[in-house]
Structure formats: structure tokens, C-alpha cells
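Missing here: one protein chain of the complex. Every other protein chain is in place.
Moving on, here comes chain A:
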Amino acid sequence: MARYTLQRLIYMIITLFIIATATFFLMKLLPGSPLQNQEKLSPEQQKIILEKYGLNDPVPVQYVRYLGNLVKGDLGVSFQYDNRPVTQLIGDRIGPSAQLGFQALVFGTIVGILLGVIAAVRHNTAVDYGATVLAVLGISIPSFVFGGLLQYYIGVKLKLLPVAFWDGFEYTIMPTLALSVFVIASIARFMRTEMLEVLGSDYILTARAKGISGFGVIFKHGLRNAMIPIITILGPMAVNLMTGTLVIEQIFAVPGLGEQFVRSINLNDYPVIMGTTIFYSALFIFVIFIVDVLYGLIDPRIRLAGGKK
């Protein structure tokens, strides 16, 4: 296991390096400069300012300098938030995004699994169709529509929950719900398909024959085996949700990371583009690693490298 982890770690660093390099050069293809006031500045004035940030140097020089700083853990300072360190920028915003994403993930997964299992167990009944319709709706309704509707009816009309802002648990309920719709729908669909397959397999028949109760069969024998594909999609989904979502965070005025990536690309804020990309990729790669480890725990048939032959 230790050897496997080390090996994976090396691969992870190489992957990250490739991502950083590709992003850096692609980013430099973006038209325009990172100057905020570009509209008003003459080319000479722009040059003076870019000189200060070393942006008049050839791209390879900039690249080597960036990598040098990166190794030291220095992601540079933002252009749009004049001279604010990128690490602090991400640090300030990741909390709310992660909390929201986590809540949506937990809630969505639980509800999704339940819906999927029920639909599978009551295959081809009204319950199944109901759950399927719900899942299709959940996947096809854009989250901003659902978020907007929630905000208007529950926040403005019924005044049950605060319309927006970030000031305690009740402020997280609507954005969590809005975010979790997609999670519920995706997981329910996967769960139903997988559960149907599992419930049809021989060992379930055996378990039933042994006289284990219906509930036990489904949750102890069925669920565990049906979880494999769920784990696969849960990893990337967790990263997606917990690094912030543009639309939901904007609708509910959540002080998260969601907007930063798109915004920094629009504004050519190079250090923030790089910083968020590296952060996101690192998290992603790490989660994939965790997922691989989890496979083994859930299904002992899947062995990690280094297992005894």
C-alpha cells in the first residue's frame, strides 16, 4: 500500500505539472492584457505597467519564473484585486463553497440513493415512474431556474427562509437544495440501474433463499455492490460542488470561489487563473486517488497494485 501510494503520488505531481504547463501557455494565448483600465491606457502606458509585473518578458521566461515561485508555494498576487496574494484569495472563499458543496453532496447522495433503491425495488410501478420523472426533471431543469424559483417563492413570497446572504445555517438551506437537485437526480438514476442489475444476480437469490429479510438483502447485500459506480461519480462531483458553483453562488450571494475562475479568465488575471486551476486540479487528482482506495474497501474483489498474486 505504501509503495502504491508513493507511486501514485509521483504520478499525481507529474499530472499537476502537465496541467500547470498547458494552462500557462494556453492562458498566454488569451487576447488583451491583465490591465483593468486597458481601455483608457495608451500602448506606452500599458508597457510601463506590464514591465513592473515582468509581463514584457518572453513567455518561456515568465513560465520558468512562475514554476520557480510555484515550487516555493508562491502563487503570486492578483491583478484584479490589486496585489492580494492568490493563496489568500482562494483561502477566503473556499470555506463557504466547500460547506455548501458538502451539504449538497450529503443530502443529495442520501436522497438520491433512497430514490434509486425505491425505484429499483418497486420496479415498473407508479413509484418507479415517479422517481424516474423526478430524476429527469432534476437533470434537465437548470439550477439557476430552480434556485430562482426557490428564492422567489420561499424567500420573497412565503418569507420562510432568507432570500440571500451568508449568515448562518438557515442561509445555506436554499442554495443547498438548489445544488443538490442535480446530485439527487444523477445518483437516483445510477442507483436504480445498478440496483436492478444487482438484485437480479445469483447471490441475492441465495441470500433470499437463506431467508434473510427483504430489507437486509437490499441494504446489506444489494446496496454495497450497487455503490461502485456511485463512488466513481461521487468523487468528481464532490470536487465540482465543493469548489463552488458560479450560478448558485451568485443567486444566493454566497461568498464562494465559484465566480473567480470565470472572472479571472475574463479579466486576464493570470495569477488567479493559474492558482484556481492548480488548486482545482490538485483537489481533483487527490479525490480520484481517494476513490481508487475506496473501491478496495467497498468491493474486496478490486485490489490495488501490489496486492498478493
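Convention: a contact is a pair of C-beta atoms (placed from the backbone, for glycine too) under 8 Å apart; a residue touches a chain by one contact, two chains touch by 3 or more; residues count from 1.
In this section, contacts and distances are computed from a predicted model.
You can't see one chain of this complex, but its UniProt record names it "Periplasmic oligopeptide-binding protein OppA", from the set "NADH/Ubiquinone/plastoquinone (Complex I)", "Circularly permuted type 2 ATP-grasp protein", "Aldehyde ferredoxin oxidoreductase" or "Periplasmic oligopeptide-binding protein OppA".
Among the residues A:106, A:141, A:282 or A:298, only A:106 touches the chain that is left out of the figure.
When the missing chain is restored to the complex, the residue among A:45, A:69 or A:140 that touches it is A:45. Considering the whole complex, the residue from A:73, A:168, A:211 or A:300 that touches the absent chain is A:168. Residues of chain A that touch the chain left out of the display are 30-33, 35-45, 48-49, 51-53, 80-85, 88, 92-93, 96, 99, 103, 106-107, 110-111, 114, 118, 122, 126-127, 148, 151-152, 155-156, 159, 162-170, 172, 176, 250-253, 255-256, 259, 266-268.
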